[in-house]
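One protein chain is absent from this view; the other protein chains keep their places.
The block that comes next holds chain A.
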Amino acid sequence: MAGQQGAEDLFDSILFADERFRGEGYQEGFQRGTQRGLHNGWRHGASHGAKLSSEISFYYGFAISWKCLLERQSDDRSRKRLKALEALLNLTQKFPLDDPQSVKLQEDTEKLRAKFRQVCSMLNVPTDFKDYIRTAEGTSF
C-alpha cells in the first residue's frame, strides 16, 4: 500500500511538474513585472502630473495676482472682472490634482481653460500673450 501511495505521489509529481515549474516562473516574473509596472507607470505619471500641475498652477498664480491688483478698485467693470477671477480661482482649487484617476479630470481641465480664456478677454489680455512675449523678445524655447 505504501508502495502504491509512493507510486501515485510520483505519478502526481510528474503530472503536476508542468504546473509547478510554470508557477515558479510565474511568481518570479510577477515580482519583476510589478517592479517594472511601478517604474514605468511612475515615470509616465510624473511627466503628466508635472505638465498638468504646471498649467493649473499657472492659472492660479495669474488669477490670484489679478485679484490682488483689482481689489483696490471698486468700479462696476472691476467687480465683474473680480467675480470671473474668483470663479477661475475656485476651479483651480477644486481641481483634482491629487487624483489622476478622477473621471472629472478631463472635464475640469476643459472648464478651467474656457474660464481662463473668458477671464483674459474680460481683462483685455490676449490669451496667447505668452507667445507674444516670446516673439517680442525674439527668443525661441
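One rule holds for everything that comes next: a contact is a pair of C-beta atoms (placed from the backbone, for glycine too) under 8 Å apart; a residue touches a chain by one contact, two chains touch by 3 or more; residues count from 1.
Convention: contacts and distances are computed from a predicted model.
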Check: What does the UniProt entry say the missing chain is called, choosing from "USP6 N-terminal-like protein", "BolA domain UV induced protein Uvi31", "Adenylyltransferase and sulfurtransferase MOCS3 homolog" or "OTU deubiquitinase with linear linkage specificity a"?
Finding: "OTU deubiquitinase with linear linkage specificity a"
Notebook entry, point to check: Any idea which of A:Lys51, A:Arg77, A:Lys94 or A:Arg117 touches the chain not displayed?
Noted result: A:Lys51
Checklist line | Chain not shown, touching residues in chain A | finding: 17-18, 21-66, 68-69, 71-72, 97-98, 100-101, 123-125, 129-130, 133, 136-137, 139, 141
